[in-house]
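First up is the structure itself, then whatever we jot down about it.
A single protein chain has been omitted; all remaining protein chains appear in their positions.
All chains are identified by letter, namely A and B, in their written order; residue positions are counted from 1 within each chain.
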Amino acid sequence: MSASAETSILEVDCIRVQFGGLIAIASMTFHVNEGEIVSLIGPNGAGKTTAFNAITGFLQPSAGEARYLGQRLNGLKPNQVATLGLVRTFQKTSLFGGNTVFENILIGLHRQGRQGLVGVLLRLPGMRAEEARLREEVQEILDFIGLAHRTEEVASALPYGEQRLLEVAVSLATHPKMLLLDEPASGMNPAETASFVKLVKRIQARGITVLLVEHDMRLVMGISDRVVVLNQGEIIAEGPPAEIQRHPEVIRAYLGQGAAHA
Amino acid sequence: MTRLGPWAVVLFFASVPLWMTDQYFLHILITTGIFIIAAMSLNLLLGFTGQLSLGHVAFFGIGAYTSALISLGFDVNIFGQMLILGPQPVWFGLFCGVIVAGLAGCFIGKVSFKVRGAYFVIVTISFAEVVRLVALNWVDLTEGPMALNNIPPLTLWLPGLGDTTFWRKTPNYYVVLLVAVFSFELIRRLVQSRIGRALIALRENEPLATSVGIDVTRYLVIVTVISAGMAGAAGGLYSHYVRIVDPDVFLFIYTVTMVIMVIVGGKGTLWGPIVGGLLFGILPEVLREVAPPDVQWMIYGAAMIIIVIFLPQGIVPAVTSRWRERRPARNKSGPDEQLDQA
Partner (left out) sequence: MDQFLQHILNATILGGTYALLGIGLTLIFGIMRVVNFMHGELYTFGAYMLYMFVMALGVHFFFGLVLAIVLGVLLGALIEFVLLRPIRGADIDTTMLVMIGAWIAFQSLEQFTWSGVAKSITTPFPADPLVIGSVSVSWGRVFVFTVAIGLIIGSHALIHRTRLGKAMRATFQDRETAALMGVKIDRIYMATYAFGSGLAAAAGALLGPIYVVYPTMGDSAALKSFAIVILGGLGNFWGAALGGFVLAFVEELGAGYISSGYRDAMGFVLIIIILIFRPTGIFARKERVG
């Protein structure tokens, strides 16, 4: 399993999410180590997006605790979680549709700006410099992601695959230490998926830890250091991809939903 | 709009008293100007931040009453304690009007933004109604339906002239114009900044905004405070110009007027409330001969429906996008400009 030298930065500890009588997540425990790419997989409806919501403050868990760098996440609002460096993307494409690609990323850089109300209203000197710096950084992120050719396009006009890329770009703008990507490659064709794999590896190379939810097994197996399997509200297996592929519990869980692509 | 455009407009309006001899029309421009300031403040909340706050007239009225009461002086019995204030200078009254309105904005912001959508709208309307009923019933303080009258006109200290009282329309016009320009600039700086981007973000996609670290509630409250304070300033100007203020200033119809100005002019644009304000400030006067107020309001109601359905962005964006279409070769407008019109 994991080497003892690795430090876990995200710890999910017996998280339970219950809506009235409906138990979305029974008890979920896993961890993510610094610098890893971990995939959270499981049959549809297993509660993966709910898990993301519970960890990042969009939902409050009914029980259990999530810790990021030792800090308890329960009770925090999503923007507070993001400030800590833990940022998530959304399963359904979520962008500032009416704004350009450039503006979308610029908004993502919000927390990198310092100008407050007074500075803005009085046009304090630092403001112009800061704006210029932010705009430069947008360009950097665009180049890193590979969307520089779309800078002035309105986000909602982009082809689907590029919209998903833009989402990742926006999340990168927040200078995260860890990214939670919710089905980032869904709807991408094989070529897009292949280049997405490279992108995630480049993100990892920047020192960002990645936890992703995915259904595309080829992607999952190709990219992950570890895989965590969620089924019916509980983690039923975790380990390196090769192990998971052969794990009897996992196979059983998926057989009920149809064979896993592999 | 080019850099010079806005200045040309300001110059034009500054020149009006020089050639407009019709005092009545000057009066119309003054009240329109006051409403434009209020409309701009509502636009900040409704247009740029996307919150359909329908209680805005409460801030206007609070500013009006506060400024009037401070400059008239008052004595009132609160739970057995007498609270007495002698008449204060008008500028101080205006200042207090802005502050108190802003505080009301802070309070109502913190309460209302716990909910969204339709509930939010209802809370804001309810708040305005409560304030109206307080003004109507707390006769001790507000004179209720008998109105506060003989409110002192604007008196400002001018270099060389000392304390001057603005009895005539022209100086009042300039004060209103000045406040309007100031408000416009304040809003412009706000929305063409990082904070403005955050507002647009939370308007367009609140979950995404919060996931990138934008503290939505905090910004909503900040905007409400600024918006309320600005409406309070307009209210203060109103009370010192018209020199009489009664609880009818809180009527929902005035909120609707402001909303129509913003929506028809173009919500979320800098010039929208000005265009809308001019239209709905001057139009009733022009139409007065032709149609009684009821009929006019029927038309305005219908106009709002039509605009909302067919020209949902309002007049200004429709005009500017036509303008842009005709000049495609100009250098790509930077994000600044686009966010301005977004």
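The rule is short, and it goes like this: a residue touches a chain if its C-beta (ideal position, glycine included) is under 8 Å from a C-beta of that chain, and two chains touch if they have at least 3 such contacts.
Every value quoted in this text rests on a predicted model; they were computed, and no experiment measured them.
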Could you tell me which of the visible chains the hidden chain touches?
B
Chain not shown: contacting residue from B:136, B:156 or B:287:
B:136
Of B:9, B:26 or B:52, which one is in contact with the hidden chain?
B:52
Of B:120, B:173, B:219 or B:238, the one touching the omitted chain in the full complex:
B:120
With the missing chain put back, which residues of chain B would touch it? List them for me.
50, 52, 54, 111-112, 114-123, 125-127, 129-130, 133-134, 136-137, 252-253, 256, 259, 263, 292-305, 308-309, 312
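In the analysis below, only the chains that are shown with their structure count from here on.
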Contact residues on chain B for chain A in the complex?
186, 189-190, 193-195, 197-198, 200-201, 204-205, 207-216, 222, 332, 335, 338-339, 342
Would you tell me which residues of chain A are touching chain B in their complex?
56, 58, 77-80, 82-83, 87-90, 94-100, 102-103, 106-108, 110-111, 113, 115-117, 120-121, 123, 127, 130-131, 134-135, 152, 170-171, 173-174
